[in-house]
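Note that this complex is displayed minus one protein chain, with the remaining chains in position.
Showing subunit A:
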């Protein structure tokens, strides 16, 4: 009985892992025609699909039927600031096919961005094919925002239950036993050696939050739900800005002295070093945000391209061989991506604590 239960459990996990490829395989094929009767260019369609996945979107689409053009998913709320708050569901856009009316204003979704239009939904272009319509301030609950709220609620539940567990006794029970070693790992391997024994406690809240936030979001990006939150440059910019401001505001006298008036070097060198140090102050968060963004985007791109192999290689190898090849290769890359998901969270936290440590450390004066 137990063996049967375990087999069932593993089959469900395996099915979940592979369902992204099955969904993808359903969305295209050689020699298909779309609803207008035009032949579908498979290569172009795959490129568009991957590009669409890497971007944020105003609705949750799990599956699109290529032949009938129907989307399966659910809409998300759109919140616009355009002389007052405008709120409506993104189903009004019909995936960019129709104009949404809110009050006496009209909006249209064009390439993932919302533009203000007239009642017919006319979009005017400049010489470079960029729309010239007014863009209202978009504060919508998009797919990435849903992912972030999900992870925040999850973390709140997980860690408040861990904290509550310590009231009962020193040894946590249940799921908290998984979390405790991770928290201690961040404390003993990341914060303590880099920030220093005296001052690390103040920064533990930020480092733990950032570590688990990035890690869980990276792992969420590997599920077939289609989240790509840490591969969104706005999110990584925001995370890196947190580190930047925490470093600047916790920097002590020595830190600022080393930036503006480097001690122990001739006056001419002090003047030359000042702009370099200021530049270095800004490139630290920049490298943090680019690393996370590029790693996750590249990972998603590779996984999706390998899944797409089963369609692009169908003509050359036949359906069975191409599907098998693509499943083996994408499984291989997915396993590496699980490692990368942890590694990127680790690196972000590690470098953040390293920068904080540089800013707060005491120098022994000569």
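Of note:
Heads up, the rule we're going with is that contacts are C-beta pairs under 8 Å (C-beta built on N, C-alpha and C of every residue); 3 or more make two chains touch, one makes a residue touch a chain; residues count from 1.
By our rule, contacts and distances are computed from a predicted model.
One chain of this complex is left out of the view, and of "Sn-glycerol-3-phosphate import ATP-binding protein UgpC", "Alpha-E domain-containing protein", "ATP synthase F(0) sector subunit c" or "ABC transporter permease subunit", the protein name its UniProt record gives is "ATP synthase F(0) sector subunit c".
Of the candidate positions A:176, A:288, A:327 or A:356, contact with the unshown chain belongs to A:288.
Check A:99, A:235 or A:351 against the missing chain and you find that the one touching it is A:351.
Where subunit A meets the chain that is not shown, the touching residues are 189, 286-288, 290-291, 293-295, 343, 346-347, 350-351, 354.
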